[in-house]
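Heads up, the thing below is written out as structure tokens.
The complex appears here minus one protein chain, its other protein chains still in place.
Let's turn to subunit A:
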Amino acid sequence: MAAVAMRLPVSRKAAAPSGPRGGEKHLVAPGDTITTDTGYMRGHGTYVDEEKLIASVAGAVERVNKLVCVKALKTRYNGEVGDIVVGRITEVQQKRWKVETNSRLDSVLLLSSMNLPGGELRRRSAEDELAMRDYLQEGDLISAEVQSVFSDGAVSLHTRSLKYGKLGQGVLVQVSPSLVKRQKTHFHDLPCGASVILGNNGFIWIYPTTEQKDEEAGGFTTNLEPVPLSDREVISRLRNCIVALATQKLMLFDTSILYCYEASLPHQIKDILKPEVMEEIVLETRQRLLDLEG
């Protein structure tokens, strides 16, 4: 049996727009004039030239009262206070770590914003500074919350709660930040047997559900016990489902991921990545979500 599946390229049929919703949006490309009315304030994705408001990215125009902005299809993650992000440590500097969060500048995690083991609250001393590498090294994954945003757009993170911290065994999936829906909570325990953290920056972390929540760990001790095969299969299937949803551009939230998982059960895990299967699963998911709303 062949180890590699090959296929010839096929012209993809254009996706049928679901319902008449597509007609209302005003779609623009760079250089298009949005309006010549000077009463509007300009937002992201626009610039003013000779009293005309011109779009600078390709996307849909959004008007909120007097504010006009153009939402691009793909953007880097722009941090907002209170967002949950999943990031990877890239550098260990004096009193802070640099974290890569798929935004245009690296984010910063200050030593004073980090939880100490045991959850104690005390002033960070020189020994803590020297021991920074024991807590987090380059390449570690963390979950954190955005504390503040600097003027140039760089984001400052904190892990001041016990639910944030270093991530242990699991799978990371990177999608576009625009596909992650904003919700009240981004930590979900899915009934299929795994848990997922939907980072607002597009990094999604899937990990096996821990049976008991241990309070003392504070997120530093990583659980390195071997994960049973059934859990691993669930996690792999979830990962492929998320990739399928992202490819078909469906918003990611716990319900959509769960429905997609259930729709994919008849298929083998590795088949989910095939384009026909992807389309079929996502179509079914869309259908169920529409039924849920309507």
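Methods note: a residue touches a chain if its C-beta (ideal position, glycine included) is under 8 Å from a C-beta of that chain, and two chains touch if they have at least 3 such contacts; residues count from 1.
In this text, contacts and distances are computed from a predicted model.
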Undepicted complex member, UniProt protein name, chosen from "Protein SEH1", "Putative exosome complex component RRP41", "CDP-diacylglycerol--inositol 3-phosphatidyltransferase" or "Neutral alpha-glucosidase AB": "Putative exosome complex component RRP41"
Residue of A:Thr35, A:Ser195, A:Thr209 or A:Thr247 touching the missing chain in the full complex: A:Thr247
Residue touching the undisplayed chain, where the options are A:Leu172, A:Cys192, A:Val227 or A:Ile269: A:Leu172
Option from A:Ala58, A:Val149, A:Cys192 or A:Val227 whose C-beta touches the chain left out: A:Ala58
Hidden partner chain, residues of subunit A it touches: 7, 9-12, 14-15, 17-18, 21-22, 25, 27, 29-32, 45, 47, 49, 54, 56-60, 72-76, 102, 104-106, 152-153, 172-176, 178-179, 202, 243, 246-251, 273-275, 278
